[in-house]
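Accompanying notes for the structure given below.
Heads up, one of the protein chains got dropped from this complex, but the rest are sitting where they should.
Order as written gives the chain letters A, B, C and D; numbering starts at 1 within each chain.
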Amino acid sequence: MIEYIWKRLLQSVVTLFIIVTAVFLLLRLLPEEGYLGAAADKMTPEQQEIYLTNLGLRDPILVQLGNFYIDLLRGDFGKSITYRTDVPVMDIISDKIMYSLTFGVAAVIVSILIGVPLGILMAQFKGRWLDRLGTGYIVFIVAVPSMVYFLLIQVYITDFFNLPMLFDEDRPITWVLPLISLSLGPIASYAMWMRRYMVDELNKDYIKLARAKGVKERTIMFRHVLRNAFIPLSQYLPATILLTITGSIYIESLYSIPGMGGLLVDAIQRQDNPLVQALVLIFSSLGIIGLFLGDVLMALVDPRIKFGKGESVR
Amino acid sequence: ACSEDEEETKEKESVYRIVYSGEIKTLNYLKTSETNEFAVAANLVDGLIEYDKYGVPQPGLAESWESNEDASVWTFNLRKGVKWVDYEGNEVAEVTAHDFVDGLKYVLDAKNESSTAWIATVVKNGSAFYDGEITDFSQVGVKALDDYTLEYTLEGPTPYFLSMLNYVCFFPVYGEFLEEKGDAFGTSKENFLYNGAYLLTDFEPQNKRVLTKNPTYWDKDNVFIDKIEYKYNKEAANVAPELFLRGEVDEAAIPTAILDDWFNDPKKKDLIRQSTTSFYSYFYAFNFDPQFDAEYEPENWKVAVNNKNFRKSLFHALDRVSAMLTEEPYEPESLLNNTITPKNFVDVDGVDYTQLEPLAKFTNNDSFDKDLALEYKEKAMAELQGKATFPVKVLMPYNSGMPDWANRAQVIEQQMENLLGKDYIDIIVYAGPSTGFLGEIRRPGKFAFMEVNWGPDYADPSTYTDPFTTGGTYNKPELAEGYTDTNGQPIYDNMVNKAKAAIDPKERYPLFAEAEAFLIEEAFVVPYKVGGSGYIASRLNPFDAQYSQFGVSNEKFKGRKLLDKPMNNEQFKEAKAQWEKERAQALAEAK
Amino acid sequence: MGDREVLLEVKKLNVTFGKGKKKFEAIKNVSFQIYKGETFGLVGESGSGKTTIGRAIMRLNEVTSGEILFKGKRINGKIPKDWDREITQKIQMIFQDPMASLNERAKVEYIISEGLINTKKYSNANERQEKVRDALLQVGLLPEFASRFPHEFSGGQRQRIGIARALVMEPEFIIADEPISALDVSIRAQVLNLLTKLQQQKNLTYLFIAHDLSIVRFFTDRTAVIYKGNIVELAETEKIFSNPLHPYTRALLSAVPEPNPYKERSKKMEIYDPSQHHYDKMPPSFVEIEEGHFVLANEEEVERYCEILKMGVSM
Amino acid sequence: MKETKEKILSIENLVIKFSLRGKVLTAIRDVSLDLYKGESLAIVGESGSGKSVLMKSIMGLLDKNGYIAQGKILYQEKDLAQFKTEKDWLKIRGKEIAMVTQDPMTSLNPLKNIGKQIEEAVVLHQGLKGKEAYEKVLQLLRDVGIQDPERRYKQYPHEFSGGMRQRIVIAIAIACNPKILICDEPTTALDVTIQAQILNLLKTLQEKYQLTTIYITHDLGVVAKVADRVAVMYAGDVIEFGKTDEIFFNAKHPYTWALISALPQLGEKGKELYSIKGTPPNLFKEIKGDAFAPRNPYALKIDFVETPPYFKVSDTHFAKTWLMHPNAPKVEPPEVLKKFFEEGRLYAHGG
Partner (left out) sequence: MGLYSEEIRNITDKSTEQLFEFAAQDEDQAEKIGYSNYSYWRSTWQSFLKNKVAVTLLILVLALVLFVLIQPYLPNQKSPTEIYLDPDTGYQARNVKPNEDFWFGTNSIGQDLWSRIWAGTRTSLFIGVVVAVVEAIIGIAVGALWGYSRKLEGTITHVYNVFENIPTIIVLILMSLILRPSISTIIIAMCITGWVEMARFIRNQIVILRDREYNLASRTLGTPTSRIILKNLLPYLISIIMLRMSLAIPFAIGSEVFLTYIGLGLPVSEPSLGNLINEGRVLMMSPDLRYQLLFPSIVLSFITISFYIIGNAFADAADPKNHV
């Protein structure tokens, strides 16, 4: 077990290293113009040159990379260039992460609380109206562009209930709509997966034996199927939770939620390299940790899995 | 939140709320040159001078000033008792002349990457210090003669220097504080000192910022809005109108797309008016140094663009009203600009610069003229026969991040091709990158005919003639064939230099107007419009703001009052006419 | 008997799976010979290593140590390309599960001609078709079945397709790994008949793996009994049945149900208890106790077994 | 052999159909069968003959697309064929009739420990709780021959070998305290040695708990070992039934003959083993006459026209073949069989 964790950890570090390096190099392919922004027009070429040199962009690429890693090892993620000049990247991120975390976790909880039971019920009443209704919902969510219904929800529901349109952390009521919007998608996907795993599980032999034992259908559902169906889900759960933290770019922009969603987009578009690099590091780590936790969680719920026995790639 | 109990005692607080989508990167006014950034600083920090609502310079931190004969040495007497305070209003220090020296020193230090340093080089040895040629700052032309006397020595005669002081690079900074904070200066409300009308009491980037009236402000009786609340929303353009209707904000720009809807709704109709224009000038430029891909035939373009008749045919063929309809469908003419320098920029004895003799004929006539266009086309066809291949490919890029521009480009393509005939020109609308557009397209010359813009750097006509002199990165008219003067310089450069040599506006301005007229007459550019567009719903009165063509004054909330009801368009026009009248008077008085 | 031509020889074969703590010795020092033309049975309980031996010969499992010789030449480890190709063709396998061992998404024609395509012996498509036809006829299927898919066939027919697939290669040696375990009684007979017929026609040699001794008795000439990776007894089949010596063999024999209610009810099961051996004191070896009859025993046990043999006591 | 003759379960003219993508498949065609208290009945027949479907219908566990088209299943004066709701069935399943399934590898919930899975049945059907239930489970584990039950209780299925898992499945069935125990091919997946152990175990348990048992198998060796009575099925129909020795040594239906003849024990080395030609009929099509006729070397013309009735061989032995009709030509079973029959009868007298 310990050995396994070490190995996994080492692997993850290598993966992270590759990812961060790749993104680092990709960022250097961006046009230099981006670093100057609107100011470029009024700067003389010499001034621009000084500016770019000060940013370190004139060093040989390997030197830049080396400096980057040295700083990183010192725990210095650098300072933002074009997003919030001279503000340490970590300060920017830490300002936002709480919002995203709160919304993300809340949305995951809401969507699990609604999506999972929905999926269970759909599986139990497979082919009947509830199942159809649920499927209709899922198809709707998949099919209709979310930016259309998010905006409709925001405008009409706030209008109908006379709520403020924008998010205001001090007013609990303004948390509700973004949360609902944020959960609509995950609810659909949880319901869909849960239903599928339940149906798969229901077709297994041990269910037949349980029935033959005289166990009630409902008991079968909850005591046998549910937990087993949760296993494939459990593997993805931490990853989904962690990734929900990144938030929905669109919802955050609509409701003025100062979360991480738009940060990444903004950071890349503004070519704020240190910020992008830190974000990539964070997101990738989250992904990798998520995967790892998923495996651990799975091993916890599934007695069949022992660590170290064959490296499973999900 | 802390103001709740105050409300009962005081009369109702005047709060102005707005949503915005462009966040500022920094509060460091010594570094930035971006409007939305220095717009914040303008309310937090005062400079030496400010303007009144008609554009007449008024004392700011300087109570009085004088300059020498040729306007190359300027002396300012500072107001006493003005304090630097922190965001909670606690006094930190007094504002002295040294603070201006410290500010300029910071700006001119290359390692601080100030993007406004180039303006500050007007000061003697500023450029040399910036380039590191001299390291002793005392040789630079700024001196604190004592705590309350400040002297600027300039590189040369600069009659418009006063207008430059309205720019952030000449703002004061409390040197000790700046040193203490280092790079962190201006990164948060705490890392900042205030001497202006407002304090930044809340600053959460990408979330909100709140400006609260500064109780220690030297001129606090002229500050009427108690609080300005900015709420960030990336979709501001889409949600702001709705927020305005619900009374959640006090200003909203109304996107062109939904204008009809507002105008057709009697309830909404009275809420909106045209927005005021800016001094940004937009024009279509003919590129004399085409560097684009062979597929768009740069050589052929070069031949064509060097033919005056060809240029003139395009010049007269551009239906600017039709293009303008994409952003201002109701009164497109109101935004059009027939010269490069917009109206109301400078004047000679109350005569607006654009009405000076060389420019007046352009100012008062629309360049669009079908018949002329076709006439010139015939001539050009005849002259270019055998030299250029027709149709001439006209590469016309636009920024793909700007949907309005994309629309405009499509409209123009169709309109000009239809008028001049597809056998004559083939306009190629090309989507440029959304970031780094200028660096990718305009500066390297990867266009044939393109919409470009320019904003003024100080209140002098030379600011608008600059981009077209040798070394400019616009359309390189110096490369135009047949425009070399006897001294081997481009005719245009000579005209500009001659104008620059004159100091008295009466002499100076007409010379610049001549140069500008030359550009238009020879069809090097097609003037198009002024900046600022569309309609807004706002509880602000646009005519009580400080008026300056350049710099930060007009971003100040000082002196502004909230209206109970937003102006409608009729009221706006009335008020505008009124204001223009009053302004002419005020300007005349000021002389 | 000793003069018969040895077709396949396994010498001191060891197969180990896994590494470190999870190391598992599946085959321990196994040796035997298979003569040309005979049917050699391999019986033992599940997990005893039967399949592993078969796969080691097929080169599907790697050999840890020991040698496998075919016609006196080594076939395990690194071998020349030509030889590899030759034995690919000469040694063929019939699999246990007739459904799982056929590619459901391929037509019978492809399944059968697959080996031919690989050896490039019959590059001509027509020739191959002809071969497939012959093979189908040989296993008692109609040539027009060639264009069908496996799941259109019954279990017995599927197994015949599997046999045809091996046959087209014109093998000399066939490993049949429980070829009938998955089939029900009536179909078993079909397949066994077919295997017998083919052996007679083509002088094939079989390694027949099973756990049902009644079938082994009917079908094989000589039999090896394997227990946990060791061969515990090897002799002519009839001898094993008439004179089982090793207690495990006896247990196995007693476990096979007889299709006779009277016999079955009176039968007593013997249970094999490995702790009856005292191998820590006296390690066993594989001894030839009478001609052609080998048993794994230590000296003490050898004596006892000889006793039994002399007395001629059988089950 | 018990001669009580008290019927515990009675199937009458049962027809079971499946609808499959618009087509209808008849899996059980007009089957009638009685089960007597305390006996052990074996149902044999080749794969696909409907053995499992028949048993599932007794437990109400037919797949969703299957339905009883006709007939009755009488158990304690109730017609199980009429049961519709889950509530009805819960009175039967486990409590009255329990089942041991074929595949021990997949029949246990991989995520619950063995003890809990048995305990579920104990709690449900024996009304025990807590410590008592736990004790009972340990008892059951011991009963099915699992050593060290306290430790095993906490283990999960994957820690058990196939044979042991099958024991657990049996323990679960026993834990229900049923009257009837259905064993659907309980040993097919196991090898001979384990098979023998399991069969012995089942037999002891049957006696100990006085169960009525139904074995489903296609292995006649297993039948010989465990059954009192045998029913032979072919293509969804019981074509012959009788006491075990009657079926083994006095079979009348040509299919039963074929089944026995195909035993390798009857074969002679080097010679052909008897085998049945052809394949079973397509159940989607209507079967006219004797379903076995097309593969029957003794087929009469009437076999293709009319379904034969049951002809009585003895009070306990019936066969559904026209060969038993007085008008039919006399046919002898094949030679090998005759020898086998002789031998068997000898045993009968000797044993």
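Following the convention adopted for this analysis, a contact is a pair of C-beta atoms (placed from the backbone, for glycine too) under 8 Å apart; a residue touches a chain by one contact, two chains touch by 3 or more.
This structure is a prediction, so every number in the text was calculated from the model and none was measured.
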Chains on display which the left-out chain touches in the complete complex: A, B, C, D
Which residue of B:A39, B:I258, B:L479 or B:I503 touches the chain not shown here: B:I258
Sole contact to the chain not displayed, among C:F17, C:W83, C:Y122 or C:F149: C:F149
Absent-chain contact - pick from B:V15, B:A71 or B:V429: B:V429
Touching residues (missing chain, whole complex) on subunit A: 11, 14-16, 18-19, 22-23, 26-27, 29-31, 34, 139, 142-145, 147-148, 151-152, 155, 246, 249-250, 264-265, 268-269, 271, 276, 280, 283-284, 287-288, 311, 313-314
Interface with the undisplayed chain - residues on subunit C: 55, 58, 60, 85, 88-89, 92-93, 95-97, 100-106, 110, 114-115, 117-119, 142, 148-149, 151-152, 154, 162, 165, 169
Contacts of subunit B with the absent chain, listed as residue ranges: 237-238, 241-242, 255-258, 260-261, 264, 321-322, 325-326, 329, 400-401, 403, 406-407, 409-411, 414-415, 429, 431, 433-435
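What we mean here is this: only the chains that are shown with their structure count from here on.
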Pieces of the assembly after leaving out subunit D, positions unchanged: A, B | C
Distance between chain centroids, defined by C-alpha means - subunit A, subunit B (Å): 41
Length of the line joining the C-alpha centres of subunit B and subunit C, rounded to whole Å: 92
Touching two or more other chains - residues of subunit C: none
Overall pattern in which the protein chains touch one another (line/ring/star/complete/other): line
Touching residues on subunit C, where the partner in the complex is subunit D: 45-46, 154-157, 184-190, 192-193, 196-197, 211-215, 217-219, 251-252, 254-266, 269, 272
Subunit A residues touching subunit B - in the complex, by the definition given at the top: 30-34, 36-44, 46-47, 50-51, 54, 79-80, 82-87, 92, 95-96, 151, 154-155, 159, 164-166, 170, 252-256, 258, 262-263, 266, 269-271
In the complex with subunit D, residue positions of subunit A that touch it: 204-206, 208-217, 223-224, 227-228, 231, 301-304
